[in-house]
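Chains shown are a subset, placed as in the full complex.
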Amino acid sequence: MSDQWLSTLITATPQEGFELAITLSRRGVKYTQPDPDTLKKLRPEYANNVEDLIASSQVIAINFQTVAAANNYWRK
Amino acid sequence: MSDQWLSTLITATPQEGFELAITLSRRGVKYTQPDPDTLKKLRPEYANNVEDLIASSQVIAINFQTVAAANNYWRK
Amino acid sequence: MSDQWLSTLITATPQEGFELAITLSRRGVKYTQPDPDTLKKLRPEYANNVEDLIASSQVIAINFQTVAAANNYWRK
């Protein structure tokens, strides 16, 4: 994976920060399983499984902690 | 999901902060499974499963850490 | 759930802080499954299951991190 996909943790709004957290979470998966076809095949499985959805939300929450801290919580 | 749903992490009270943590946790699920009908169908399943309820509470706890830090823990 | 149950994260002692962490953990469950009868029915199940007990202790630990930080760790 030689493409550049993460040049900053700074975002304009908390929502963009949350979406960056989602990107980080997906990248974490993609570094372990880089094949897009396999990932596509797995998608319907976890998108319909409660445990997987909660676990995904947890990874996003952990990454959002990082992004939010980086942005000083978007305090004005 | 192009709607704007998160413009600030600042809340007036800890309880509102906790409720924002719940919103973040649910949004984490919704970004992975955006279909409202599927989510509705899954709800009775996890709402009656002990492991899922504890796991949900854990995601809320992680998001609450972020919201609480953003608000300087609502210290007076 | 319109009642007010969380007006501050500040507690007099670490032990009260730990007990607040327990309250937060239970509230996280209650927001997902608000029916008290269902919760009551589930209780004997998780209270006798090792994995559930450890998972519960973990959620408490995460919430205690938040409460302890809010109180500056009750340093004198």
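First chain written, first letter: the chains are A, B and C, and each begins at residue 1.
Keep in mind that, in the parts below, contacts are C-beta pairs under 8 Å (C-beta built on N, C-alpha and C of every residue); 3 or more make two chains touch, one makes a residue touch a chain.
What you see is a predicted model, and the numbers here were worked out from it, not measured in a lab.
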Entire complex copy count, 3 subunits given: 6
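Everything below uses one rule, namely that only the chains that are shown with their structure count from here on.
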Overall pattern in which the protein chains touch one another (line/ring/star/complete/other): line
Fitting subunit A to subunit B on CA atoms, where both chains share a sequence, rotation angle to nearest 5 degrees: 60
Type of subunit B:subunit C copy interface by residue overlap (half), same or different: different
Distance from the mean Cα position of subunit C to that of subunit A, given in whole angstrom: 27
Chain centre separation in whole Å, for subunit C relative to subunit B (CA means): 16
Residue list for subunit A, restricted to those that touch at least two other chains: none
Sites on subunit A touched by subunit B in the complex: 13-15, 18-19, 22, 46-48, 50-51, 53-58, 60-62, 64-65, 68-69, 73-75
Complex interface listing, subunit C residues touching subunit B: 4-10, 24-29, 31-33, 38, 42, 45-46, 49, 51-52, 55-56, 58-59, 62-63, 65-66, 69-70
